[in-house]
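Every protein chain but one is kept in place in this view of the complex.
The first chain written gets the first letter, and so on, giving A, B and C; residue counts start at 1 in each chain.
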Amino acid sequence: MIRVLVIGQGMVGTYFALGLERLKSGEMKPYGVPLADLELKYSPRDINLVASIDVDARKVNRSVYQVAREVYGFERIPSTLKHVRIYPGIELGLMRDLNVPIISLDSELPLRGCVDKLCDYYSSFRPDVILDLSTTQYAAPLQELSVLEERIRSNRIEGLVPSQLYAYAALKYAEGGRTVAYVNLIPVPLANSSAFVSAAKEVSSLILGDDAATGATPLTADILEHLKERNKFVRSIVQLNIGGNMDFLSLLDRERNLAKEHTKSSIVSDILGYEAPHYIRPTGYLKPLGDKKVVAIHIEYESFLGVTDEIFVNMRINDSPALAGYLIDLTRLAKLALERGFSGTIYEINAFYMKHPGPPGSPNLSRILAYTRLLQFIERNLIA
Amino acid sequence: MIRVLVIGQGMVGTYFALGLERLKSGEMKPYGVPLADLELKYSPRDINLVASIDVDARKVNRSVYQVAREVYGFERIPSTLKHVRIYPGIELGLMRDLNVPIISLDSELPLRGCVDKLCDYYSSFRPDVILDLSTTQYAAPLQELSVLEERIRSNRIEGLVPSQLYAYAALKYAEGGRTVAYVNLIPVPLANSSAFVSAAKEVSSLILGDDAATGATPLTADILEHLKERNKFVRSIVQLNIGGNMDFLSLLDRERNLAKEHTKSSIVSDILGYEAPHYIRPTGYLKPLGDKKVVAIHIEYESFLGVTDEIFVNMRINDSPALAGYLIDLTRLAKLALERGFSGTIYEINAFYMKHPGPPGSPNLSRILAYTRLLQFIERNLIA
Amino acid sequence: MIRVLVIGQGMVGTYFALGLERLKSGEMKPYGVPLADLELKYSPRDINLVASIDVDARKVNRSVYQVAREVYGFERIPSTLKHVRIYPGIELGLMRDLNVPIISLDSELPLRGCVDKLCDYYSSFRPDVILDLSTTQYAAPLQELSVLEERIRSNRIEGLVPSQLYAYAALKYAEGGRTVAYVNLIPVPLANSSAFVSAAKEVSSLILGDDAATGATPLTADILEHLKERNKFVRSIVQLNIGGNMDFLSLLDRERNLAKEHTKSSIVSDILGYEAPHYIRPTGYLKPLGDKKVVAIHIEYESFLGVTDEIFVNMRINDSPALAGYLIDLTRLAKLALERGFSGTIYEINAFYMKHPGPPGSPNLSRILAYTRLLQFIERNLIA
Partner (left out) sequence: MIRVLVIGQGMVGTYFALGLERLKSGEMKPYGVPLADLELKYSPRDINLVASIDVDARKVNRSVYQVAREVYGFERIPSTLKHVRIYPGIELGLMRDLNVPIISLDSELPLRGCVDKLCDYYSSFRPDVILDLSTTQYAAPLQELSVLEERIRSNRIEGLVPSQLYAYAALKYAEGGRTVAYVNLIPVPLANSSAFVSAAKEVSSLILGDDAATGATPLTADILEHLKERNKFVRSIVQLNIGGNMDFLSLLDRERNLAKEHTKSSIVSDILGYEAPHYIRPTGYLKPLGDKKVVAIHIEYESFLGVTDEIFVNMRINDSPALAGYLIDLTRLAKLALERGFSGTIYEINAFYMKHPGPPGSPNLSRILAYTRLLQFIERNLIA
């Protein structure tokens, strides 16, 4: 049995909850679950969603069942989800511009109290795996845990983002003797923070991440690998995408920050071996696109004898279900790895599922190569 | 030093000849040569183009220099190519519909005489590597060499295609004590014919092939691998392409034959593990497109919780230079493999460079995986 | 009130029947009905589907309601469609390769008898408008009606296609004093046959057609017009499409005939004023695409100072509903035109809705220009 707690009951969390129950009842084929055909010790039937955290007032203190039906308009929702409740989380002023009513711990408690409350949740629900699916946030990697602790003590929120506190509380919880895997699916650098990775190691726990690799970027990575293996010289790469969900909306008011802080995607130079000029970034928000995003990729390269070739790719893809499918794998791999004594973080898992695989300084691989390495890692360490 | 003889002095052969000389003189970067950065015993400087064979009356008995300039309109042609002459080859009635004036051995000699003449060429020019770049032909794989020999004896050309005779003559030449690698870049099944592969083995020679994997299919393969590794369920695959060169023209009048004989691309089931419905084939000829072909790919697949995603890919690519770049590698790998005592055929080389990798019954891999295996093979066998 | 009889109860006929009823009940917005916002004398409420003809054994002698539910899997079907029955039509051996069980008049009756039977249908149901939606057929334009009559007399079916008989029977029916508009939505040349157009004129009736302009071709026409108006020099045009419905399946076994007989699309030279090289044709059949077809267009052109631009268009479109929407207009326009005394055919209507607008020799216009002319025609002749 794997006990899972979700942070952020948005589209992805809801697809995950629904899909998990339908997999368990056999109603649905496991399409989109990368390792569905691999015989792991744990199957989807062994995963239990035990609680969820959010700050959206339409969700807090309600059940995942109610959110799925009333906020997202799903039908045929498994009644097991009536028993999974959503608790108030931390927001730190980051949701204000999104025009969403908020119920949060930090509106009532100082940071110290928020962390204590999170520890209480964790201790009550005893998760093996915590999935961080909260709204996209940006932060610099934390160098020392003491910096974070000092800020919590003095209640200084500037520069802090909720996921740092969620993860910190998870480490506190693990100090209590129960190992945990914190899987960070968003861009906040946690598996890319030496401080967090070391701290996790000390409590025999795991931080996997960062930033789930769904959408256009993994495909761009594989196309670049394809070109590199033919020694084509890539002259320019454009990857634009536009969507209509919360994730794209949250980009809008932060574009300025983004422009400055955005850790430039290392995918291009990691794979090609040189820094081909590129423009790879989320482009805009257009409500009617909803959860299906539109992607346009253009790559121009030079081939033998100086001729020029061009590739255009257009996609219309569902991002949230793609990530929800990954979570079925990540939950099982994380639990297995804990059982086998892994701690800190695990590059082989991160490299396939994440855009910025930790630990800090790790390279991006093309996804096909990352997949091969993932299978080898699993075979040697999690199956044998 | 590697002595190379080319069969088919078309666009690809001409790009190869030009590119090779420019690489040797350092005028050009080796873009499009997959293994350019790998330290092999032989570099492009060690490759010598010694002779060429064709049946186009505008080319036969002229130099590669003249053909490059007058038939294809190239400029700045290395004068070394003035010394590479083009000899008449075999046509067997297959070029008639292409509306091209012909000078061929078989218009004057019986099959027996043709083969003898080819053996004479080979013996005079002593190639280490023969590159078969002749016009697309279709044939069933030969089961027994004796069938071919019987036909040659009785001068029965039905069902025979020129490449079978070119390759047969190469084996005869190798019987004379000089090992040779026959690299088949066109769809005629030679590396996929047990008869040819066994016969090559007997004379310590190699047949590599079949059908060079440039163009859209290798990219489609890698995109399918990308989807398979995420366990997406592929519902349909369309891959259309249209071009303006001889290769596309030659498809026109043979579409009927094609429809029947076309060995259905195994790429889909080899990679996905199931037979997703697909329509993958060359579509048409449109002269002004010239050597740049236009490709359109559409893939629809099912992801987690039954949602549907779609990918469109459009490419405008130069096919001939892409293949010419491969030839720089294949020539060097073939020669090295001969020296290390390999004979018959070599799956690891074929799997990356070819659409239908021999020996018979071999699966297609995604190109990225094939590349990894190729590198391992080279490291273990051709470098160490 | 407009009485409509449909020939061919396939996807299009079924979308038309369903959509018409839903428009009448106000359940649905008239999207896809080009002239929905124009005040015409007749609204969709005035259109009555009175009967249907088909040869598919799963449809004949059943109701449109049953076909919609059981053959096409629609839900929420208006019960009014329970009263619209499907009668056996003519097949002339053309459906044999489609692997569909057949019930047809011509399997039991000579041609003469078939025509009489069709006249009986028409006389019983008294249609004002007959919509020909039968499966794609190819035929040469008929020069003289006497040729057709001679063939009917002598029961010689070679070279005949069902639509010629359906239309001929309509003219016979009109001889009885009731004017009728035969609207031909398929490629058989009827509005492009002088014989048919003259005969219709004589009985104060109309033949509109030929070949409904839905799908990629009208958009290609408008893009070409766009380029022509900027005096761009179009170097090549590729338009490929692939689908999974009966229409595409019927192309498969006829590709050979097609290749020969295919009246080359005049759209290119009609619009551009010169014959730009083009490859515009249906490409293939892939079942899972169903009624949604995939289109790829590529256009290359030369602009000022000799620079080259390129456009790729990809579409995923529903062809049948697009045509069904047109039928709401065509039915009303045809009836109005009959009332205003028009006979023969009407170029202004054909030019917007049809790929090969009759009468014979008529040019194709870009659709945007055709639309302007259509509105003028309606305003001057059908509204005022």
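One rule holds for everything that comes next: a residue touches a chain if its C-beta (ideal position, glycine included) is under 8 Å from a C-beta of that chain, and two chains touch if they have at least 3 such contacts.
Everything quoted here is computed from the prediction, not taken from an experiment.
Checked against the hidden chain, the listed residues C:162, C:218 or C:282 yield one contact partner: C:218.
When the omitted chain is restored, the residue from A:71, A:296 or A:375 that touches it is A:296. Note on the undisplayed chain: of the listed residues C:30, C:93, C:141 or C:288, the one touching it is C:30. Taking the whole complex into account, chain C touches the unshown chain at residues 15, 18-19, 22, 28-37, 218-219, 222-223, 225-226, 229-233, 302-318, 321-322, 324-325, 366-369, 371-372.
Although one chain is not drawn, its touching partners on chain A can still be listed: residues 235-236, 238, 240, 242, 255-256, 277-279, 281, 283-289, 294, 296, 298, 300, 310, 312, 314, 316.
In this section, only the chains that are shown with their structure count from here on.
One copy, chain A, sits rotated relative to the other, chain B; on C-alpha atoms the angle is 180 degrees to the nearest 5. Ranked by separation of Cα centres from chain C, the top chain is A.
With each centre defined as the average position of its C-alpha atoms, the distance from chain A to chain C rounds to 52 Å.
Taking the mean of the C-alpha atoms as each chain's centre, chain B and chain C sit 46 Å apart.
The residues of chain C that reach two or more other chains are 312, 314, listed in rising order.
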